[in-house]
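The structure's right below; bear with me while I get my questions together.
As you look at this complex, bear in mind that one protein chain is not there, while each of the others sits in place.
First chain written, first letter: the chains are A and B, and each begins at residue 1.
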Amino acid sequence: MVEIRFHGRGGQGAVKGSDILAIAAFKEGKEVQSFPFFGVERRGAPVTAYTRISNEEIRIHSYIYEPDILVVLDSTLIGAVPITEGLKQNGIVIINTEKKPEDFSFPDVSEPHIFTVDCSAIAVKYKLGSKAAPIVNTTILGAVAKVTGLVKLQSIIEAIREKIPFKKEENVLAAKESYEKLNLQE
Amino acid sequence: MKKNKKPKKVIIEKASEMPPMPASLGSMRVNKTASWRSIKPIINIEKCTSCMICWKYCPEPAILPTNPPEIDYDFCKGCGICIVECPFDAIGSEKEGK
Partner (left out) sequence: MKRVLTGNFAAAYGASAARVHVIAAYPITPQTTIVEILSEIVANGELKADFVKVESEHSAISACIGAQAAGARTFTATSAQGLALMHEMLHWAARGRLPIVMTNVNRAMAPGWSIWADVTDSVAQRDTGWMQVYCENNQEVFDTILMSYKVSENKDVLLPTLINLDAFFLSHTSQVVDMYNQETIDQFLPEYHPEIKLDVENPRSFGALTSPEYYYEFSYKMHQSQEKAKSVIKQVGNEFKQLFGKKYDLIETYKCDDADLIMVDYGTIAGTAKESVDRMRQKGLKVGNLKIRYLRPFPKENIRKVLSNTKAVGVIDRAISFGQEGPFFTELKSAMYGLDIPLFGFIAGLGGRDVSIMNIESMVAYMQNNDPKDLIWIGVKK
């Protein structure tokens, strides 16, 4: 079973992102589970969402304390919120940022693999959300597919078409672009 | 509303420190809910007749009973009820910037 934890701010689509990833994996025949951290949610407040993907039935009904993969939709959360808490050794961290992986260090984590993509720029290019508050969830999922190999990009695309009500094709293009742009050299 | 001495923010973590039931000691004065707003109501003083219907309807209260009424932007959550209820269309709005 793989456990993925999404960190974003209210309005960036972290919750929907966790759902789309689950649906993409479901389309490939996997057992899935996705849900948000159940607290009070507000625009701008930190949001955490979870996705579990497995070949067997998923029986756990509890938050993810030791994720294999972290997806960070908003890099300003790093340092403000204990994002990397519990990340497994050699865990994967995918960050939406203009910076490079070398610019990040997580001293509390054992040898993480860090990947970066400027999802905000891509989202703004395809007019997803506003310039000040781009919705980066679909964009970052392209990167997730490339880095983790958990799901094929095509499954993400189909899940996007199913779950996103407006600007379906723009969201698809955004996911494709981050998939292409993501540099697998850490 | 009378402003008594400024309440301090106290963080309570243990059952032994909590009151018997959830009864916050004046948190409504400390917890400024301005950040909840997505839409900011703005009173147009030219059109306003001080009928005070907005003050009556405001659920917070985030409208002060002054003449003309003033919106207390520390607490206004942007529900928009005042905009809807004003009989003179004297309350406009703008999007809350980030």
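Some notes on this structure:
The definition used in the following text is that contacts are C-beta pairs under 8 Å (C-beta built on N, C-alpha and C of every residue); 3 or more make two chains touch, one makes a residue touch a chain.
Since the model is a prediction, treat every value here as computed from it, not as a measurement.
Seen in the complete assembly, the chain not on display touches A, B. The residue touching the chain not shown here, chosen from A:Gln12, A:Gln33, A:Thr48 or A:Thr84, is A:Gln33. The chain not displayed touches chain A at residues 19, 22-23, 26, 31-36, 38, 58-63, 65.
The set of chain B residues touching the chain not shown comprises 13-16, 21-22.
Keep in mind that, in the parts below, only the chains that are shown with their structure count from here on.
Centre to centre, using the average C-alpha position, chain A and chain B are separated by 36 Å.
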